[in-house]
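The complex appears here without one of its protein chains, the remainder shown in place.
As written, the chains take the letters A and B, and residue 1 is the first residue of each chain.
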Amino acid sequence: MATISIAEPPRPAPARPRLNYLTEKTGLMSWLFTTDHKRIGLLYVLSITFFFFFGGFFALLMRLHLLLPQGWLFGHETYNKLFSMHGIMMVWFFLIPSIPNTLGNFVLPMMIGAKDLAFPKLNLLSWYIFMLGGLTTLYALVRGGVDTGWTFYTPFSTSYSTTFVIAAAVGILIAGFSSILTGLNFIATVHRMRAPGLTWYRLPIFIWSTYATSLILVLATPVLAITLAMIAIERVFQVGIFDPALGGDPVLFQHMFWFYSHPAVYIMVLPAMAVVSEIIPTFSRKPIFGYKAVAFSSMAIAIIGFLVWGHHMFVAGESAYAAMTFSLLSYMVAIPSAIKVFNWTATMYKGSVQLDTPMLYAIGFVALFTIGGMTGLFLAALGIDVHVTDTYFVIAHFHYIMVGGTVMAFLGGVHYWWPKISGKMYPEFLAKLSALTVFLGFNLTFFPQFILGYMGMPRRYAAYPPEFQVLNVLSTAGASILGVGYVVPLIYLIWAWKYGERAPDNPWRTTGLEWKTPSPPPKHNFDVTPIVTWNAYDFEAQKEELQLG
Amino acid sequence: MSQSTVSVKTYAFTLLTLLGLTLLTSLLGLADLGRFSFVAAVAIAAVKASLIACFFMHALYEAKLVRVVMAGGVIWFLIMISLTLSDYLTRGWMPFPGK
Partner (left out) sequence: MADPSVLALREQFRNPEQQRETSTVGMWIFLVTEVMLFGGLFTAFSVYRMSHPAGFDQGSADMEFWLGAINTAVLICSSFTMAMAVHSSETGKKSRLAVFLLLTILIGLVFLVIKFTEYYLHYHDQKLPGILFHDTSPDAAYVQMFFVFYFLMTGLHAFHMIVGEGVLCAMLIRTWLGSFSERYHTPIELAGLYWHFVDTVWVFLFAIFYIPGAHLK
């Protein structure tokens, strides 16, 4: 029976057009040689889902091991490899490509009224490069993994580690070029491929935030590439770029690494904010509050995010003046994020709020991102950081943002655009139940870690003092629940792809050019290029067309 | 016949200026100017880079977006190098060991 929980009865779903992007050509070759941004988005979905469950499996192993204070499943060397591979897989092969390369690829051209991205063949090349990088890193894993942490700090990674550092570094380096090409494609597309009439201030916030993400992709990733290349070269040729014994400076490595890796976390969160900025207006039936403030905040986060990397090095030996500068700038970068949180909340205020599954994920994002963001401010304070650096407090902070934030927004976005992508609806009750499971499981996993960190439990340790056991057990219990919350959507979404109820063109009755196409869309999105004369989220102006109350 | 963006005369003039600046840099290098050599060499290189960008790469004649992109690249490199050096240059300013 119909499970769309919108107040008014839905319009009957039109007959599925004979040819859409899924059916216009079939066969494996038509997928492997596609240049259609929608198909490439789906190729990425397959890839990142694979890497997500890989990285998640390592996390589960770690949490099982940490049930006992002295550990029981693994030796210390193996544990080091587990957290390193977990970090590498999750950061570079899941989080960074997740929203931009799946939802971004699929939705961006449609949102701006274009037939495809600016450079479709480059888009396909991006995916192949990503897979090559992923396979190279998997090779490192299969040969025994790395134990340097995802941060590859020198001189351990260059001179002392006996694990497969070069293969892992090269794999990540290769995947980095995939990121760069995606960012390049998005920037050129947003600048030059918008439909007539679609000025910058008429763009959905999703475009602003994805554009800001693309700026970071393009400006930061090359520095990661050259830094990892230097590590590989140091290991191969035994030259001492970062090795103190040969005159090198390990702190220089950290400067170069974090110059990329701090903006990288904004690559992970800005697309999540992009998704949330679409979901909340839709399910509040209101335009986003403070459009320009939210748009400019996206840009501000991207720009200021480049100026704060030294806050990862407060205890590494950087000068006190540099530490103070980075601390001050880190406080500043929180401001545009806070503006967004206030504006999302204000969008819901006096709106007609409907708690469909995407909205549950979006609200969950706002709550958890707020906690994660505020604990970031604690870490930006020099005095507090000295106490909690390299403890579970830091781990809890970034997981609140990356998991409580990005992963929830990703799931919300997948459910939100699922009808458009697949032409089907997902089972609503099961979806809501999963969202709740994820929220509860997540908090049970990571909130205890704030306390553990504050009480002094160090990160990356395979054993801990017995007084920390209760909190660790709670965390592991939460992780199991969280795992269930992730597996269930995987199952019902696969089921819904084939057997789900047929979706109408605009199941959420919302604004946005992507909803003016059939579900699923034809290969070229629009038969006639639309001419845009309206603002984003203009529910009032489109009331009749959307059959709103 | 189509219009060309930049005239041959402009290209030739740019070529001669660039070669002249290269000669200048070389003479500068041979003279002993101490620490100033490095600064002057980089400064002249920056002038040459600007000439290449403006005339050979048509930056002066392209859309504003191109100039913004180019400026963005230069600015971001300057952010990276100046904030990194700001750590090294301020080491030892505080009377605490290691700071």
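The rule is short, and it goes like this: a contact is a pair of C-beta atoms (placed from the backbone, for glycine too) under 8 Å apart; a residue touches a chain by one contact, two chains touch by 3 or more.
Just so you know, these numbers come straight off a predicted model, no measurement behind them.
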Out of A:Ile48, A:Leu82, A:Ala168 or A:Ile187, which touches the unshown chain?
A:Ile187
Which one, A:Ser30, A:Gln238, A:Ser352 or A:Thr533, makes contact with the chain that was left out?
A:Gln238
Applying the definition given at the start, please give the residues of chain A touching the unseen chain.
114-120, 180, 184-185, 187-189, 191-193, 218-223, 225-227, 230, 233, 237-241, 246-249, 252, 255-256, 259, 524, 529
For chain B, which positions touch the chain that isn't shown here?
1-6, 8, 11-12, 14-15, 18-19, 22, 25-26, 28-33, 35, 37-38, 41-42, 44-45, 48-49, 52-53, 55-58, 62-63, 65-66, 69-70, 72-74, 76-77, 80-81, 84-85, 88-89
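One rule holds for everything that comes next: only the chains that are shown with their structure count from here on.
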Just curious, how far off is chain B from chain A if you go by their C-alpha centres, in Å?
37
What residues on chain B touch chain A, complex-wise?
65, 72-73, 76, 79-80, 83-84, 86-88, 90-94, 96, 98-99
Once bound in the complex, which stretches of chain A touch chain B?
191, 219, 223, 251-252, 255-256, 259, 306-307, 309-310, 317-322, 325
